[in-house]
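Every protein chain of the complex appears in place save one, which is left out.
Each chain gets a letter, A, B, C, D and E, in the order it is written, and its residues are counted from 1.
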Amino acid sequence: MRANPIRLKWQANEPVVNGWLSIPHAFVAETMAHQGWDSLTIDMQHGAVDYQGAFNLLTAISTTQCAPIVRVPWLDPAALMKVLDAGAYGVICPMISNRAEAETFIGATTYPPRGQRSYGPIRGLLYGGPDYASQADETIVRFAMIETKEALDNLDEILSVDGLDAVYVGPADLSRALGCEPRFDQETPIVVEAIDHILACATAAGKPAGIHNGTAAYAKCMIEKGFRFVTIGSDARFIANGSRAALEEIRRVPT
Amino acid sequence: MRANPIRLKWQANEPVVNGWLSIPHAFVAETMAHQGWDSLTIDMQHGAVDYQGAFNLLTAISTTQCAPIVRVPWLDPAALMKVLDAGAYGVICPMISNRAEAETFIGATTYPPRGQRSYGPIRGLLYGGPDYASQADETIVRFAMIETKEALDNLDEILSVDGLDAVYVGPADLSRALGCEPRFDQETPIVVEAIDHILACATAAGKPAGIHNGTAAYAKCMIEKGFRFVTIGSDARFIANGSRAALEEIRRVPT
Amino acid sequence: MRANPIRLKWQANEPVVNGWLSIPHAFVAETMAHQGWDSLTIDMQHGAVDYQGAFNLLTAISTTQCAPIVRVPWLDPAALMKVLDAGAYGVICPMISNRAEAETFIGATTYPPRGQRSYGPIRGLLYGGPDYASQADETIVRFAMIETKEALDNLDEILSVDGLDAVYVGPADLSRALGCEPRFDQETPIVVEAIDHILACATAAGKPAGIHNGTAAYAKCMIEKGFRFVTIGSDARFIANGSRAALEEIRRVPT
Amino acid sequence: MRANPIRLKWQANEPVVNGWLSIPHAFVAETMAHQGWDSLTIDMQHGAVDYQGAFNLLTAISTTQCAPIVRVPWLDPAALMKVLDAGAYGVICPMISNRAEAETFIGATTYPPRGQRSYGPIRGLLYGGPDYASQADETIVRFAMIETKEALDNLDEILSVDGLDAVYVGPADLSRALGCEPRFDQETPIVVEAIDHILACATAAGKPAGIHNGTAAYAKCMIEKGFRFVTIGSDARFIANGSRAALEEIRRVPT
Amino acid sequence: MRANPIRLKWQANEPVVNGWLSIPHAFVAETMAHQGWDSLTIDMQHGAVDYQGAFNLLTAISTTQCAPIVRVPWLDPAALMKVLDAGAYGVICPMISNRAEAETFIGATTYPPRGQRSYGPIRGLLYGGPDYASQADETIVRFAMIETKEALDNLDEILSVDGLDAVYVGPADLSRALGCEPRFDQETPIVVEAIDHILACATAAGKPAGIHNGTAAYAKCMIEKGFRFVTIGSDARFIANGSRAALEEIRRVPT
Partner (left out) sequence: MRANPIRLKWQANEPVVNGWLSIPHAFVAETMAHQGWDSLTIDMQHGAVDYQGAFNLLTAISTTQCAPIVRVPWLDPAALMKVLDAGAYGVICPMISNRAEAETFIGATTYPPRGQRSYGPIRGLLYGGPDYASQADETIVRFAMIETKEALDNLDEILSVDGLDAVYVGPADLSRALGCEPRFDQETPIVVEAIDHILACATAAGKPAGIHNGTAAYAKCMIEKGFRFVTIGSDARFIANGSRAALEEIRRVPT
């Protein structure tokens, strides 16, 4: 089976720099995949992407060596199995708040006897190779999002679930859960402390931690802190930011 | 009929700052339209956009006051009529090289008795209003692209065609036509001279000139020269540039 | 945040006249939105619409001042959050039969600390405005469908759930639940009594009631009864009825 | 090969009552096809339909005995051949103004040795049957639209082209060509005379004439005049008209 | 209501030969439907098909007399109801492992008072006919997949659920559940015994059993054993197998 670049990076103790896809057209994903991201995550939760869009984006990413990840909309076995069958090499599951949810997540993404994933990796076989059935469980990467108060309380039991490979911090939801405004690149102490706590617990459990960032500068700090998976911006944000910068420059009155 | 913001700008002798759409998903167009571009051009020639995509982008642009333009793939009456029926308020036609081509272009985009446009403005009526039939000819804007050697030779006869509202410089093709590398933001004297010549002729003919640019800085110079329609970058370029900038920053070794 | 026309109507004690969309093409929604409906509901339950279709319809509705509503297929947090993120200003949830279901519904559509909605209103921000995060909970409208026997039994506890803004009567399912044929514009006493009972309870609880109708005449009666949200027909029904009327007329033998 | 219901009607000297499709979703076409139209025309010229949409509509119509027709955007051999390959049993070609155009039209829709249609009826074979290659030329129906001044002048030479099966009057364009407002159901004498003239010439040439109408009442008059193919309204018009009627009724103040 | 060919075959004690669709384009489904399959199953679980794709495939199948079935991704009432509304005449539900799951499955696919299916058979009415509401429960066919260890233990209680029409064996998952490699056309004794056991129990309960096969030869044996519904291959497998056979033949060195 084709190796997972994310696992190779982690084995080398290197951080994975991840791009974010919220627009369901293959040309966006292929353009992003050619810029040098280690992995790209297709956002089916908040992005404008459904299954058919995700399928096209997974195909487009596969024209490069970039690792394809999908964030599913919810802890839903059908969604998890369908994106893995479509060739995702990583899945991010939102709002995992306790051990039972973590176990459901891992069960749906792991073949029997350890889990309940149904067999039929229609595009996974093309992408991964003919030994997909026996290697998939150890190749794909499963991230649980830690973004609720309940999850903070249950962090250790979540991290103890066998098969859970990593955690991913959603700073906007985590902020809201802690009574703060939803935003990335947080400096608010209570949120920063929670983020540090998640990182510490994950590291103690021997599992890489990831985080969503607004800017490369903040992401760089997160890598220095110990995060091993950092997302920067998104396709739609690059479009909005690039537009705004161009318009500001052209409309700026010379001083 | 809803007024055309492009014509209003020109009547006020102000330049139109135009964005460029090459990705056929409504979310891209709506995101761009909300950033403050005066107009957005859907590129059916080199962009990854066909009719159905253009239809969705036109709808998305119409959620704002931004003016919707389409660059058609070619001087093809069917394509020109279909995008106008879909609600385009401007059309850019590639590679107009002589008077006959310019007349075909204007004929296909103007109703009888002056032209041969067929009646059936299916979405144009919704967007423009119930008096579309009588006002469309004077409301929409027609740009002929000047980008071949032949066009440079025939510039005055092209500009003399009644109903042609403006010209648009495609610097990449124009460069190639002049034996130079295809690129935007040209500094090569022979290309710069050609661009200046086009601007001068158009201005003399009382018709605004437009130009495609890579950067806001260059576009600003073009406005200062007298261009009244400047395009900066594109959705796909913002994605590529934004990605590259983020990746460079995060991978830069501190000095 | 852009005001919700539905709330404005209700504050003025006026009824909302709602159209219904079951065909997932932007041109249908934009055509409907231009006819003067106060709101349009995209039917993801029984209509031929999935997420990508709903996204395009929401965009198309946003070219006008018409309020965009989505009926989700089921009480599913993922579906509810995804349509709100896509810019719906109202959600109708089928088959709410008890307090627990009503609370799940409200929880999924309300941000913490009151609910569990995840933050990432990708198109909602464009449509609603930059203060979406703080205003959305109070701006969007949540309808629980009352259409099962169990719901009739639990009507008061459903209506008592904080954050539930309104109820919506599905006469076809309600008829079936009461042992009658599924149809709109019911005259069967047992169904009419149930409808009146729902209206009375909702009114007592200070919450507007809505109902699905086949004809404008019946809808008018419902407004007179006190309903504050009436749906008439649907895009597909207008097509079928218009066709049948035309064919009957042309094939009618003169007498 | 499956018989063409249009030819059967004409052989029985009965008029064909045709519906019009401008919305590219299969559900619209299937809904229309079940209402009893003799034929349905997919409008690729002014409708919001491109090839992929037309393909889906042709499939949907084929669930019934209704005859599938396509109006192509323009006299373009590629478009004509592609819709026939996709299973159209009739084609309407806009703006045929002289013999040469009529011959190009017939050449592109007829196999060698009489024409130049390329062989590869990918869906036509499924729909028509295994003898498609030998029977298609005599089965499909070709309508030339008569809607320009030039066409009125050249009517007899157009009608004399072998293989041209029928003519179709586009009243909106014809009106404009004659200096009148573009509309259906014309009463303006100069347009009515032109329509009568087209009908008379076609009848003299032994070829059925068709016409686009706004209402069933007008279409009925056209049948009485001798037209053998009448279109009434369209899917989008039924939606707009149905909406307006419902809204008028519900908002009408009782007197 | 249009009769269900599957029920007719079973009443005649004949086996149903079923084809499998994993590619969401109408042309694939229509091509398959014309080859003579008794029924075609659209695979929304492992196939590359989502709702909109399934809708198009159901339409395409309806151009023939072939019975349309959908395998849903999961035991999810929303998915079950939506595909029935879209005109499926059979549903296959994966991983039914006990009586409660079987009852949920039947409840979601049966109208009140026996079940909880919501009324609104948007395309089902077109396909099935105007008496859909009263006949659907007895016309559609519901298959529970038996493919887990738990299901083997609970086979009799599953089969005893009223309204469950048939069972379907998924040999790949069943193999994995029994500790074997996932594959079709099993010869491994433990799996063969389980398959025989399922068939025996179903037969004893008076309910037809179906099974997924790789080859026609194996499927033929299954019919001889007593299976009354056999699937052979799939669209994607025919493409892969046909390609490989062609490439092997052309690259074979002559001996």
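Convention: a contact is a pair of C-beta atoms (placed from the backbone, for glycine too) under 8 Å apart; a residue touches a chain by one contact, two chains touch by 3 or more.
The structure presented is a predicted model; accordingly, all values stated were derived computationally and were not measured.
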(request) Sort by label and list the shown chains the missing chain touches. (result) A, B, D, E
(request) Sort through B:Ile61, B:Cys201, B:Ala236 or B:Ile250 and give me the one touching the missing partner chain. (result) B:Ala236
(request) Check the options B:Gly47, B:Pro68, B:Gly210 or B:Gly233 and report the residue that touches the missing chain. (result) B:Gly47
(request) Touching the absent chain in the whole complex: find that residue among B:Asn4, B:Gln116 or B:Thr148. (result) B:Thr148
(message) Applying the definition given at the start, please give the residues of chain A touching the unseen chain.
(response) 26-27, 30-31, 34, 55-56, 59-60, 62-63, 122-123, 126-127
(message) Touching the absent chain: which residues on chain E qualify?
(response) 17, 19, 22-25, 27-28, 31-32, 34-37, 48, 215-217, 219-220, 223, 230, 232-233, 235-247, 249-251
(request) Can you list, in ascending order, the chain B residues touching the missing chain? (result) 22, 24, 45-48, 50, 52-53, 73-74, 76, 79, 94-95, 147-148, 170, 172-173, 176-177, 179, 181-182, 236
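In this text, only the chains that are shown with their structure count from here on.
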(request) Go through the assembly and pull out the chains touching chain A as well as chain E. (result) C
(request) Compute the distance, rounded to whole Å, between the mean C-alpha positions of chain B and chain C. (result) 41
(request) At least two other chains touched by the same residue of chain B: list those residues. (result) 27, 31, 34, 55, 122-123
(request) Pick one for the touching-chains graph, please: line, ring, star, complete, other. (result) other
